[in-house]
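All remarks here apply to the structure that follows.
The complex appears here without one of its protein chains, the remainder shown in place.
Note that the chains take the letters A and B in the order they are written out, and that residue 1 is the start of every chain.
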Amino acid sequence: MAKATKARAGQGSWWAGAPGLIYLVALVLAPLIIILIYSFLSRAKFGVGVRWEFTAQPYIELFYSESLSGERSFDPTYLQIFFNSVLYSLATAIICLVLSIPIALWIATRPQKWRTLLVFLVTIPFWTSLLIRTYAFVIILNDNGPINGTLTGLGILSEPISMLYTPFATVVGLVYSFLPFMILPIYASAERFDFRLAEAAYDLGATKGRVLRRIVLPAVRPGVIAGLILVFIPALGSFLAPELLGGGKTLMIANVIAAQFGASRNWPFGAALSVMVLVLVMLALVIFAVVARRSSRRGGQQSLESLL
Amino acid sequence: MKTPRGTGTSLKNFPLFGTMAVAVFSFLYVPLLFVVGYSFNSNRVVTVWKGFSLEWYADVLGNDDIQRAVINSLRIASISTVLSVIFATGLAIGLLRMARAGSTIAWSLIMAPLVIPEIVFAIGTLALFVQIQFPLGVDAITLAHTAFCIPFALLPIRARLRSVDLSVYEAAADLGANEWVIFRRITLPLLAPGIVAGALLAFIISLDDFIVSYFLTGAGGTTLPVYIFGMIRNAITPGVNALSTLLLVVSVIIVSISYIIARRKR
Partner (left out) sequence: MSAETVPALQVRGVSKTFPTPEGGEVKALDDVSLDVADGSFMVLLGPSGCGKTTLLRCIAGLESPDAGEIDLRGERIDTVPVWKRRVNTVFQSYALFPHMTVAQNIAFGLQMDHLPKDEISRKVERSLELVRLTGLGGRRPQQLSGGQQQRVALARALAKEPEVLLLDEPLSALDLKLRRGMQLELKRLQQETHITFILVTHDQDEAMSMGDQVAVFNEGRIAQVGPPRDVYLRPQTRFVADFIGEANLLELDVDGAQAAVIGWGTIPGDAWAPDSPAATAAARTAAVRPEDVILTSGDGGRFPIIDATFIGGDLHAVVDVGGTTLSARQPAAHSAGLSTGGRCEVTFRPGSLRIVAD
């Protein structure tokens, strides 16, 4: 397995990592394997757990539903949910991108001593509970909430508009949850940018718009790519935003999976859904790797590492 | 020397970016401020302001179930922090000594909880514990959180480890120290700031976690975030705001301490 690099005194051996690796195998790898196996098992009698009979039924259920008479027909419900999830996640990523570029570039062009503090201020929300951040919008978008309250109070609206429990609310919640994940990588790329390149462009007569479009934005491409991935993937698997803000009308994959392990009591099906999510995530990562390789390879890696 | 066309006196200021930055900062913080603000609302109807009151804090802090949830959360967070920091320290040292192939595998394993959607990780650990018939509850949550916290603890520790001049270990060995003495008197003290930063991060991550705790909750009572979720789902009472505010404040304090420590040691 791991061959030690040139042995140097006092630096410890790779054995130091063994306990951690064993623990991770037990608590990260093993659950994934179990999920994979479960996705090929049968639903348990009373819902909790599985029956050890191998079948492809869970995967069939993704595409087909059985009527009471046993007839099987194509059912696009779950495919629709997958599609919606991808759609919402993409929308989230793009909105985050538009919001993040100005602020990331702005912070990167501030004097050095302010930058660490500003970045820290961007990060703080990330360290608070996702639950609370999502709940905040339950209050804000409420029919009786501050937005509706102000708008009706000012006479702009005659009655409150229903913002909560809509796809709109879900996406707002998703954007809010993951915005720092987009700001930080773009900032990291921007910080590395040598501003003298832009100065040279100005000297040659370029307008600010041109400099932005042709010099600065291409330079932060690695950060943009990293940010897109860092937002898209967690958004795809998001549970809280659709649950609290979407109501029953905006179901994303995570909600359906959660239901299988809760009320619907169909663990193998939940496992199959999870496997499909993982496949989607792998796909997204592969696309990321391909795109990142075409731009600066180092930039992409550093953006990821710099997030934490 | 041509002057640039466009607004803004400095070359570094793009038009409207400053305004947008302020807007985004507001967007990041205002929702949280609403939660905090409404926690002082004396009105039972959460979103209509009636007057200033601390009654919800009294309500919440006196509640037995809530107290138990808080204790559970603190207990889980503390143990997860200690365990994940120990594992992370070992991993940081081990990673430095691993060859390409080994370290890629190790990194994938370490980063997996961050890349995999949390829901999958949550139900996966649920399935694991059910399969090996390990009882759900505080202990199960602790074990799951530890795995999840390892990457967060690892990154500051590893950053610190890499900033140390490698010759320092050789010098210690040259002066008569064997591997264990070097670890105790050189490696650990030098890693200390990174370990503290990692511990603080792991603590918050565990404290704030919802989805994993939600699925692994057992008979012994829940954690604070799961309790809050229940409050939101069932009926929005203003107590939710008070509880959320408390959790918010704790998180922000811990992160700020971590930030100050990081700045001091520089």
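Observations on the model:
Methods note: a residue touches a chain if its C-beta (ideal position, glycine included) is under 8 Å from a C-beta of that chain, and two chains touch if they have at least 3 such contacts.
Not measured: the values here are computed from a predicted model.
Among B:A92, B:L161 or B:I186, the one in contact with the hidden chain is B:I186. Although one chain is not displayed, its contacts with chain B can still be listed: residues 165, 167-168, 170-178, 181, 185-186, 189-190.
Please note the rule applied: only the chains that are shown with their structure count from here on.
Chain A meets chain B in the complex at residues 1-5, 8-21, 23-25, 27-32, 34-35, 38, 48-49, 99-100, 102-103, 105-107, 109, 116, 120-125, 127-133, 135-140, 142, 144-146, 149, 176, 179-180, 183, 195, 198-199, 202-203, 205-209, 211-212, 233-234, 236-240, 244, 253-254, 257-258, 261, 267, 270-271, 274, 277-278, 281, 285, 305, 308. Against chain A, the residues of chain B that register as touching in their complex are 1-2, 4-8, 11-18, 20-21, 24-25, 27-29, 31-32, 34-35, 38, 45-48, 86-91, 93-99, 101-103, 106, 109-110, 112-113, 115-121, 123-128, 130-131, 143-144, 146-147, 150-152, 155, 166, 169-170, 172-174, 177, 179, 182-183, 186-187, 201, 204, 207-211, 215, 225, 228-229, 232, 236, 240-241, 244, 247-248, 251-252, 254-255, 259, 263.
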